[in-house]
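With one protein chain removed, the remaining protein chains of the complex are shown where they sit.
Then we have chain A:
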Amino acid sequence: MKNLSKLQQILDSGQFAVTAEIGPPKHSSAEGIRHHAEMMRDYVDATNITDNQTAIVRLSSIAAGVHVLNCGIEPIVQMTCRDRNRIAMQSDLMGAYSLGMRNVLCLSGDHQKFGNHPTSKNVYDIDSMQLIYYLRRMRDEKLFFSGEEIKEHEPRFFIGAVANPFADPFEFRVDRLEKKVEAGAQFIQTQCIFDMERFERFMEMVRERGIDERVHILAGVTPMKSWRAAKYIQNNVSGMIVPDELVERLKNAEDPKREGVDICIEQIKYIKENVRGVHGVHVMAIAWEEVVPEIVERSGLYPRPKVG
């Protein structure tokens, strides 16, 4: 049982999972990470540790994962294709596994143009699909990406990937999800859902093909602090759709932060009750980690199941 991640056990047993996100700091102290981890510990099943999110240099995802693990939370190490070639990826992931990490999330990563090192060389040696495929093969067939045999102690990760129902071309989004599942993705976290209608259409297509029976889909939600934040995402973040009504609702609210949390809780409840095929939620409270326990509790997802 030691090899199975807690997240996998919860999902495989058919329970509704809750994951959150911790963004490592732009410095080398783990104090903040530990603070957030302790706060979230009893409220989530695992937490993503972002990997130089938006191409901004931050404390390493794997190192942060160790701190989180020491606080008693299961980390989901994020691995982007932007910064490492296939040699570095395998080495880092074997290292992560040796340190006790059991979940990995494979992403292509935001382009370096948006970060604090826009003149860096982008690597993109392999893409996220290939990363998923080869990590699965590493585990199931004991082979390095090159095809060379791993004599012993192959890393046995629970493999995750992302899906963005709000990017284009829309019809291809489900194809790509299916392709990721075929490649070996076992759980999927979606991009933040603001446009529920589109998400439901997406899930309808997913169910039609029975993909929800082959992979665990966790719906991504994000509490917004202000209408300005909503407007910013609406206008400036590609691959995201924020409906005007949502911006308006935050604008008209007396206490926008409260409203943001309320909206997020409504979304979770709605998804859990109405959108078939969703197996959990992924709460991305970007730079607002403190609010996660409240969201989980008020959504009726507390206490979390015990496993192992």
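In the analysis below, a residue touches a chain if its C-beta (ideal position, glycine included) is under 8 Å from a C-beta of that chain, and two chains touch if they have at least 3 such contacts; residues count from 1.
In this section, contacts and distances are computed from a predicted model.
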| item | value |
| --- | --- |
| Per UniProt record, name of the chain withheld from view ["Fumarate hydratase, alpha subunit", "Methylene-tetrahydrofolate reductase-like protein", "3-phenylpropionate/cinnamic acid dioxygenase ferredoxin subunit" or "Chemotaxis protein CheC"] | "Methylene-tetrahydrofolate reductase-like protein" |
| Options A:E74, A:D110, A:E154 or A:D212, residue touching the unrepresented chain | A:D110 |
| Option from A:R58, A:R82, A:H279 or A:R304 whose C-beta touches the chain left out | A:R82 |
| Selected from A:L59, A:L105 or A:A183 as touching the chain missing from the view | A:A183 |
| Positions on chain A where the hidden chain makes contact | 81-82, 86, 108-111, 113, 122, 124-130, 133, 145, 162-164, 166-169, 172, 175-176, 178-179, 182-183, 191, 238-239 |
